[in-house]
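Only a single protein chain was left out; the remaining protein chains are all shown in position.
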Amino acid sequence: MIKKVLIANRGEIAVRVIRSCREMGIITVAVYSDADEASMHVRYADEACYIGPSPSTESYLNMDKILEVAKNCGAEAIHPGYGFLSENATFSQKCRDHNIIFIGPGPDAIRSMGDKITARKTMIAAGVPVVPGTTEPIREDVKAIEVIREIGLPVMIKASSGGGGKGMRLVKKEEEVESAIRMARSEAATAFGDDSVYIEKYIESPHHIEFQVLADNHGNVIHLFERECSVQRRHQKIIEETPSPLITPDVREAMGKTAVAATKAVNYSGAGTIEFIVDEDQNYFFLEMNTRLQVEHPITERVVGVDLVKEMIRIASGEPLRLQQEDLCQDGHAIECRIYAEDPDNNFMPSPGKIAHITEPKGLGVRCDGYIYEGYEIPIHYDPMISKVVCWSRTREGTIARMKRALYEYKITGVKTNIRFLERIMDCMAFKEGKYNTQFIEQNQEYLVGPQQGDPANEDRAIMVIFADYLRKLSQFETKVIAKNDSADWKITGRKKNLFT
Amino acid sequence: MIKKVLIANRGEIAVRVIRSCREMGIITVAVYSDADEASMHVRYADEACYIGPSPSTESYLNMDKILEVAKNCGAEAIHPGYGFLSENATFSQKCRDHNIIFIGPGPDAIRSMGDKITARKTMIAAGVPVVPGTTEPIREDVKAIEVIREIGLPVMIKASSGGGGKGMRLVKKEEEVESAIRMARSEAATAFGDDSVYIEKYIESPHHIEFQVLADNHGNVIHLFERECSVQRRHQKIIEETPSPLITPDVREAMGKTAVAATKAVNYSGAGTIEFIVDEDQNYFFLEMNTRLQVEHPITERVVGVDLVKEMIRIASGEPLRLQQEDLCQDGHAIECRIYAEDPDNNFMPSPGKIAHITEPKGLGVRCDGYIYEGYEIPIHYDPMISKVVCWSRTREGTIARMKRALYEYKITGVKTNIRFLERIMDCMAFKEGKYNTQFIEQNQEYLVGPQQGDPANEDRAIMVIFADYLRKLSQFETKVIAKNDSADWKITGRKKNLFT
Amino acid sequence: MTSLEISLDDRLAKVKLLESEGNHFRILVDDKEYDSRIIMVEQGVYLMLLDGKSYNIELIEEGDPKKYFINTNRYSYNAEIIDAEAKYQKSRHADHGDDDSIISSPMPGKVVKILVSEGDRIKAGDTVVVVSAMKMESEYKVKKDRLIKEIRVKEGDTVEGHEPLVIIE
Partner (left out) sequence: MTSLEISLDDRLAKVKLLESEGNHFRILVDDKEYDSRIIMVEQGVYLMLLDGKSYNIELIEEGDPKKYFINTNRYSYNAEIIDAEAKYQKSRHADHGDDDSIISSPMPGKVVKILVSEGDRIKAGDTVVVVSAMKMESEYKVKKDRLIKEIRVKEGDTVEGHEPLVIIE
């Protein structure tokens, strides 16, 4: 078994990986940039190594520096988390070349799935249904425009090396084409160091349903059922649940078998996710494979009762899978809400800053995976996701009620967050009935805007608290002045009226 | 269904009950004493009513005041939590007289089980095996001494109205008899308002195993399996787990049936616990029934997948049980550690005080039910338990590893706690092997004491941090002096050398 | 007793302290009288007990001890203590320049691209500058035909929130 792991990541996922390592008795090494010196993953790991300046291109994406640090501290393996280098075939190859275990698939699997065009070709060959689209990566704006004209609008532009919604643009109108291509390529370059894109026919209002898979180095592949990820904003998931309220047991079984077949087709190893788009009639098409741990993996962990990070580490250590497909079942219902530092009332603008106060939800059936703490300054350089709330209960209805309770309990001040927005989703009839697709946010705008009309009694209470706080500061100031006056012969000028200026 | 519930309790259990009410859409009313004005249950409830001075006899045990408040605020039901009035037959009766639903059993069931002597008689009649002991409550020291001489030492003195280890004393030697009786009766009077005691033959080194039961008002009774509660200090549980590492499936089934029979024998309603003492050969004897929710109920919730507080409320509303015995099973393994504000290196002396800083454990398979927060002052008037950590995984071994991780993550400063002591228990071979009984703490003293020898490198690090903190304060002071000097014409006397005196 | 005005979003309320002892307050808000307990339980976190109800209200000072951002359960507000001095400051700032003449990002970020030069005449809807923060890129455009007067930043610069990036006319 691996004895020491370097975590080439930051934020909540680095903390989450360290937790499982600690439970396995594995020594953990955090890496950090200038901005992350006091970040939770550095505090929580056994060891911590500096890897460079704040921009991720100079630190968390700096492969050679990370490998050098891993060598120096004697780490036998690297866990890449999600994002950053997690789906980088070159990094997986470099780890292999340096005799360091990459906790994830080998370079070939990443390459054939990470490159979305190769992935499509492989899936077509394996008999897996795919969405119509390009078969080659596009590196020039002119070429992209040409291809879009060929397929016909609407289309989706995606980063070839991408995932997680970054570098992704939906184009519906002719006049948006050029700007969309430019933005998608620029974002792709920043996020993945590769500005090539591919283009797919856009299917209106589909469901986004993905299957979790685990594959060992001995040819065994299992799936751990699905996650329904259709609640998206700007093609970024914000709420996920399992089981999906859409698919029937028969379709679930068929999709699970397809997911296992797709995984076997690329000789995969480790934890991965097969993403499907599904229409209202439960027809499903392979969309892409994420060759890494997903943000939303905890809902699967809860319902299937498996620690996915531990499984990844065991697989990377060469162990055969302990779990058999027939032992697995979905027990109860889990929902995850992603908490972002952003302003839902102002076009979801990111809201970095210093955490003034935080109270996290706890109690039965609630898991809260975060990394921020009081006094922590959320850096501007990285993703604005600050935590994930995962709730479970026996029924979907019970889980929604629990999530509402958890979001009510969750208080963060200092930065703006989407917590109230998530609460409104939990109250939304379409969500409660489980009748939603990827157009959910757009179609339910009217239910998702904040309360417009004031509540005079509530205003009065706010005013009184402010007043009490003002009086408290006033009396503290007076006490200080008196204390100073008593203990020394300082002269008091007593400009009390202007004390806060 | 009940619409508004008053919670006649405080601390973590009040917060825990409010959580379930909130998920059910029930309005909650907290009650509080002087000491608890800013306590978490007051902050978290929808409504909050003052009920009296800090000593519990004048507030949380003041039945008439609590009933008056319930009437005034329109609460239809009262949840008593554990401790305080939770096993008080008079209170259950008074609620009934005032047309308020007591979320718990009726006065007759509490009386026949709460009075330990009647309970023994009832159980004997129902064919349930019991431990040899007194058949009448004892109200005089002289009588108690006489009875002890009759049964023969060792004996256990217990509060007739008690539970939770309070007012309980083990007597092994002749010369301890008088002092033990006096202390037990005095503690019983303070905790339960009744100083009568009963006496049982003490069985050396038994296991303490209890069964959770649920009974509705329609004659249905189920059990939710056992909790092994043998890790005790001064007859107070500190660690509980389920399943028990001792009992075999056959014995589990037989004990479960006995628990259901015992529950039916008193026409019970609500959640209750049948406590057994079990010897190494798995012979079991009825010890007592706790006619309320237990501190350790969360491990059952996790392994059986049931919210016990919700079930209690549904039962109290008159609903029949939704769960059938044959639907229930134990999924995986759960352990609870109780966190006390106490000093394990100084005879577990309670350590009330102000919380300077707290970091609670989170992540997969960890539930932390507490009520303290930064800046909160733990009152001297109530129980020193501040939270409970509950861990789950598929296996007992995995759960112990997770608990170690959770305890490592748990940081509380300002008061002393037993966290490091609990960590040492997790490392103790007898515990790891599941081979322990109620003598565990005494028999493993050598493994449970803190590290005696210093670690010079660790000392050096502590010294450097203190030094850095001193330098920080020094520079802050200088900055303040300069700022003051710039902004006003105060004269600085500059006694820098003495700045911290 | 103490009396002053507090602005809460668009509302301006008169507040007067009638009586206080410890955390117990009698306060007049406009014409309504309240009798309440107001307890600071954590830094900036208040518990208010009023008519038997329990309310959690969080105050965040916004740089200035007289300016607050307030979170209540459903609503958030911006508030300000208005005393004589604040009134004077407000009257002075009333005729300050038009904010539309400055293009700024509401949050800290990095300037990714500047699409104009000083002296350029641009059309309504044209993009002036692209700023990236927390992995998201935002385009800042003009609403009317404009002249680029001054560019205060260059590509690659890290900028503060509300910092003027480009001055237009």
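So that you can tell them apart, the chains are marked A, B and C in the order they are listed, and the count of residues begins at 1 in each.
Criterion: a residue touches a chain if its C-beta (ideal position, glycine included) is under 8 Å from a C-beta of that chain, and two chains touch if they have at least 3 such contacts.
Predicted, not measured: the structure shown is a model, and the values here were computed from it.
S.K.: For the chain that does not appear here, which of the shown chains does it touch in the whole complex?
M.R.: Taken over the complete structure, the missing chain's partners among displayed chains are A, B.
S.K.: Just one of B:Lys71, B:Lys257 or B:Arg472 touches the chain that is missing; which is it?
M.R.: Selected residue, touching the omitted chain: B:Arg472.
S.K.: With the full complex in mind, choose from A:Ala14, A:Val42 or A:Met183 the residue touching the hidden chain.
M.R.: Of the candidates A:Ala14, A:Val42 or A:Met183, A:Val42 is in touch with the missing chain.
S.K.: Pick out the residues on chain A that sit against the missing chain.
M.R.: Counting over the whole complex, chain A touches the hidden chain at residues 29-30, 37-38, 42-49, 72-73, 373-376.
S.K.: Which residues does chain B use to touch the chain missing from this display?
M.R.: Counting only chain B, the missing chain is touched by 166, 183, 186-187, 190-191, 341, 346, 349-352, 356-357, 359, 380-384, 408, 411, 413-414, 420, 450-451, 454-455, 458-474, 497-498, 500-501.
The criterion applied here is as follows: only the chains that are shown with their structure count from here on.
S.K.: Measure off the straight-line distance from the CA centroid of chain A to the CA centroid of chain C, and report it in whole Å.
M.R.: The separation of the two C-alpha centroids amounts to 30 Å.
S.K.: Would you pick out the residues of chain A that each touch at least 2 other chains?
M.R.: Only 359, 408 qualify.
S.K.: Specify, in ascending order, the residues of chain C that touch 2 or more different other chains.
M.R.: Residues 42-43, 56 of chain C each touch two or more of the other chains.
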